[in-house]
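With one protein chain withheld, the remaining protein chains of the complex are depicted in position.
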Amino acid sequence: FIFFVFSIVAVLTTFGIILSLIFETIRFFSQVSFIEFLFGTHWSPQTAIREDQVGSSGSFGAIPIFTGTLLITSISMLIAVPLGLYSAIYLSQYARPKVRNYFKPILEILAGIPTVVYGFFAALSVGPFIRSLGESFGLTVSTESALAAGLVMGIMIIPYVSSLSDDVMSAVPESLRDGSLALGATKSETIRKVVFPAALPGIVGAILLAISRAIGETMIVVMAAGLAANLTANPLSAVTTVTVQIVTLLVGDQEFDSPKTLAAFALGLVLFFITLALNILAMMTVRKYRERYE
Amino acid sequence: MVDSMNKNIETNGVRSSISDNPLIDCQDVDVYYGDKQALYSVCLGINEKEVTSLIGPSGCGKSTFLRCLNRMNDVIDTCSITGCIKINGEDIYDPNIDVVELRSRIGMVFQKPNPFPKSVFDNVAYGPRLHGRIIEKADMSNKVEESLVRAGLWDEIKDRLNEPGTSLSGGQQQRLCIARAIAVDPQIILMDEPCSALDPIATAKIEELIDELKAKYTIVIVTHSMQQAARVSQRTAFFHLGSLIEVGDTENIFRSPENEQTEAYVTGRYG
Amino acid sequence: MVDSMNKNIETNGVRSSISDNPLIDCQDVDVYYGDKQALYSVCLGINEKEVTSLIGPSGCGKSTFLRCLNRMNDVIDTCSITGCIKINGEDIYDPNIDVVELRSRIGMVFQKPNPFPKSVFDNVAYGPRLHGRIIEKADMSNKVEESLVRAGLWDEIKDRLNEPGTSLSGGQQQRLCIARAIAVDPQIILMDEPCSALDPIATAKIEELIDELKAKYTIVIVTHSMQQAARVSQRTAFFHLGSLIEVGDTENIFRSPENEQTEAYVTGRYG
Amino acid sequence: MTEHIVSSYDDDLKEISDGLITMGAEVLGALKNVEMILENNDHNLAQEIIKNDLLINDLGQSVESKVFNILASRQPMAIDLRIVFSAVKMSLYLERCGDMCKGISNRILKGDLNDAQSPDTINHLVNMCIRVHSNLKLVMDDYAKKECKNSMKVWESDSEIDSLYSAILMEILNSIKANPEAIEALVPLLFIARYLERVGDQATNVAEETYFVVTGEDLEGQEKTEVENETTF
Amino acid sequence: MTEHIVSSYDDDLKEISDGLITMGAEVLGALKNVEMILENNDHNLAQEIIKNDLLINDLGQSVESKVFNILASRQPMAIDLRIVFSAVKMSLYLERCGDMCKGISNRILKGDLNDAQSPDTINHLVNMCIRVHSNLKLVMDDYAKKECKNSMKVWESDSEIDSLYSAILMEILNSIKANPEAIEALVPLLFIARYLERVGDQATNVAEETYFVVTGEDLEGQEKTEVENETTF
Partner (left out) sequence: MNKTIRQLTLKRQFAEKRFKFYGQASLFLALIMLVVIISSMTYRSIPAFTNYGLNLNINLSQNNIDKDNINYRRLIRENIFLLDSGCEDRKCRREFSRLFSSGAAYELKDSLENDPSLLKKDFRKFILFSDDADLFYKFGIDKNLPENERRLSDREISWLSDFQEAGLVEKRFSTNFFTNGDSREPEIAGVLGAVVGSLYTILITLIISFPIGVLSAIYLESFAKKNRLTDFIEVNINNLAAVPSIVFGLLGLALFINFFGMPRSAPLVGGCVLSLMTLPVIIIATRASLQAVPPSIREAALAMGASEMQVVFQHLFPAALPGILTGTIIGLARAFGESAPLLLIGMVAFVVDIPGSVTDPATALPVQVYLWADSPERAFVAKTSAATLVLIFLLIVINLAAVILRKKYQLKW
């Protein structure tokens, strides 16, 4: 019985998350309109210091935040997917087992480095580097550009893509590869036409998980992306993300009834549901893949 | 009616010796995996349009030898091979030989059925497409049908060409793999224990298929079952510890092999 | 010398019928997995100190039946059983029966050798310790030695008692499992395809062991090989689609079974 | 019985069975010829029997060879094993029958039946031949159909053939006593009788095998009758 | 040859081989007895032979039964299959030899050898018996040792036995012609000669089987000699 109670803890946690988020979110929407939040294009949650000040309720249009998140996530995936996939292909299909045994853990160190380190790296080195690079081309680049954050996040995500892809591609039975080679296919043809399609669901699952990681990633963006909620698709400008806003809204002393604080919970709920959806989707695709080969 | 028992003994002299012009001619083939020698100067001729079976205890090098014939051992980094293997008089380990082209002349069927996770049609069409042999759509359909017919599978699955190959039963999958191999018009088909993952019924079907195929293809089959060798093959080669111990008429091998070791293996005396 | 062929036929009337007082007596045993019925009113008596083999096509319920005999099916939630199984005249599905005690009277050997990841000694000593049968250290050593001797393993591994059981070869592992089962002095030993994961040599050793063990234990063995049943057992029961089709003298079953289905299965006519 | 999973196995078994049936047919043909020879003293036919015996021997060898192969490449069990196992013995029995017919032909070719000047005896021999032929035919038909309807009957009626044989034997002995000079022509008849009696015995053997193939059991009390059989003079 | 992985398989095979060797020994004993009976007209010994034949038959059946079991439970190949396969035929041949000895005993029990009053012929029969005995002994020794040193020799020397048989036959015919009244006593001798000749034939059969077991090949030109053999009158 004790066992059962313990196993319930996990469920309770989930419920705790949902309930606390929903509870605060409802309070938030009692102060700010739902429509404005989802479709408003202006975000400036800075409420007045004093309650009675005019315009005390900032504006809570979350679209710029969402697009910012999307922008940074896209950039990171643009880095991580090709690099991760090709690394996985090389490691699982070309590299000798010894090489693979060496390089796979090394690659996984990338995922083990705390995100705060990446954030620091992005803010300290990559941001300025990109800016100076951009300036040498005559572009105006913000130090806290989406590109810098996305780039670094992409690097961090590489092992999330490569590790799982590597696993699923290695799990494609040797016999399929032999079958194709014996028909006179070259190695790359075998990989492209047989191994890759066979592993596709697993790879898609890996990418979905990586996306969910990227969306929920906090420290890199907090440190390297800006606070300004710009509605832009320009990777060289500063954008902000859901996680950044949550952190900035909640760090420091909070009053638990100001819309500013509560907005963070609303954003958290959105974040939770998006990642939840992505995770479930990823789990389903991976499971489908497992069924095929077990 | 003629006395078949006597006939075989009388004709031994002719059939059991390698024919003057074997299709595959191996001379002093040594194979190493790293430092470990897996085959010791194997000399073996394989006649055209006959089924030759390779038997021997586990790990004796049957598969290794088979994989030498279409250079599938190239895939293994540590594997090196010396000696000379000629097919149609052409040394297949010559540096000028294009491995891809060689393999398109030699079909291979594996122990576990391994259809690609594509449709039945695409499975069969894979080879011809790969080699750019057939481009026209209608030609391809014909080729696929022809191959499936020849593999005895057409009637069973002609309505299921678009289903994935993996959805077929084990025996059908194996025949699909044979169809896939046939589709590139190989001269030789290598089979590595093609029935060991199949139930008796599927095994029987494959055995019957092999019997039909030998009219058109030269077949080399690895099997761990002496009985299967007896059923499907005309000639049998016995390997032991990496050496070719005896090769001869299948009937002779199981009636009265010449070599003591062969007899020991065949009768279950091998320790 | 007496004509053995005739003798068997003459004595059929006596041996092939269930002896008046079978050790295990099953009446109308039905087994369900959830809604799916796996056994249909099986009535089977098993004589003491004989080897009884259960044969039949895959999925016919052999293992299910075997696992009813030591209530291993209790472990499966969905599994329910009706009917009556008596061992020594005692209904083992009686609610008052202590399953743990029951299982200590019935040894079981599985398809895959499954020694615990403990030392050889601890593997064998596990049962006696569990049931608190033996407490003295010296007694335990004796028991372990005795069991290993009886399992024909003592000479091979008497110097390796402290090595993990998993470091032995497959055949040795299986004999270790038999020794482990013997160590609690069971009356009955159940074996579920005990040789199917073993090579021919190890199989032969287990078969010889079974032959010796039957002097002391009642053995029920599931096997998918008619030949093995012929070699080791005195009585054979044929299952098909969950029903017991025929039971009789082993020799009769493979010389001339009475039931058509049995004959079809035994001769390889089963589709 | 249904077919085997492996149809080529069925084919192999059928070849064996058919081989034996053909052998039986050949032997029956030879017996028929013996009958005609005895009736017509036809030396050409005798030559033919002798030639045909080679064919029967070949058939026997081919059956044996097939049995050997099937034992090596399949694992026959139950009915199949009974068929294969019995085939070896059946082929020996039928071969022996062929040999007997050849023996008879040889004896006839050595002299002239008419020299014996005992048409009665020859008639009795013909009778005996007909009986033997009918017995063998019955059991071969049984075998072909894998039944044992007639096996028992044949097996029991062998004693009648034995009596016929005894009677003929006495007849010939008396003829010799009556006419010792004709002994060279009469002794062959004696052997012919003996041969026919042996063919009859083989028919019972075949009956036993058929019974075994079909039922898996031996025909009972076999020895006893055989002992009786042997005691006939 | 080394031992099988499965020692019980060796045991099974050995039982079959030993069964045949015992049968051979029994038959040889019976032949020895026949020799003594012919020499001493010993009716008790004849009874014993008849009794012993039952034992030989049992041995034969037991060999057959074991062959059947081994075919069902093992999968014999090559040398093993040759042993098992030949065992069926060998046991038939040896059983037949036993039958012949019993037949001889029966003939002798029916009358009195002295009635024939042809000691020469009896001596010749004894001679023949000794030859046959020696031949069969040679091949059974070969079989026991799984060699074929003597098989060829025995197989060839069968024609000598045939000649002996022909000679004895002529002798008896002449005796009958000379003394037709003694025909009842002389005809048994004729049959005894015939039986001995057949035992000789079986010895060649056994020689062939031994040769097959050992070499896997058939003794060549078999039919030809058999044809000759049959043409002896």
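Just so it is clear, A, B, C, D and E label the chains in written order, and each chain counts residues from 1 on its own.
Everything below uses one rule, namely that contacts are C-beta pairs under 8 Å (C-beta built on N, C-alpha and C of every residue); 3 or more make two chains touch, one makes a residue touch a chain.
The structure displayed is predicted, hence computed values, not measured ones.
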Sole residue of A:117, A:171, A:200 or A:231 that reaches the chain not shown, by the stated touch rule: A:117
Contact residue for the chain not shown (choose from C:56, C:107 or C:171): C:107
Given A:143, A:175 or A:218, the one touching the chain that is not displayed: A:218
Residues of chain B in contact with the chain not shown: 98, 100-101, 131-133
For chain A, residues in touch with the removed chain: 2-4, 6-11, 13-14, 16-17, 20-21, 23-24, 82-87, 89-91, 93-94, 103, 106-107, 109-110, 112-121, 123-125, 155, 158, 162, 186-189, 191-192, 209, 212-213, 215-219, 222-223, 243, 246-247, 250-251, 256, 264-265, 268, 271-272, 275-276, 279-280, 282-283
Missing-partner contacts on chain C, residue numbers: 70, 72, 75, 77, 99-104, 107-108, 110, 112, 114-117, 126-127, 130-131, 166, 177, 180-181, 184
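The rule is short, and it goes like this: only the chains that are shown with their structure count from here on.
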Any chain that touches chain E and chain A: B
For chain B paired with chain C, centre-to-centre distance based on mean C-alpha positions, whole Å: 41
Cα-centroid distance, chain B relative to chain D, in whole angstrom: 48
Residues within chain A bordering two or more other chains: none
Residue numbers of chain C (touch at least two other chains): 5-6, 200-201, 227, 254-255, 268, 271
Interface residues, chain E side, partner chain D - complex: 50, 54, 57, 67-68, 71-72, 75-77, 81, 84-85, 88-89, 92, 99, 102-103, 106-107, 110, 173, 176-177, 180-181, 183-184, 187, 190, 194, 223, 226-227, 230-231, 233
Sites on chain D touched by chain C in the complex: 1-6, 9, 74-82, 215-218
Chain E-touching residues of chain C, taken from the complex the two chains share: 1-6, 200-201, 204, 207-208, 211, 227, 230-231, 251, 254-255
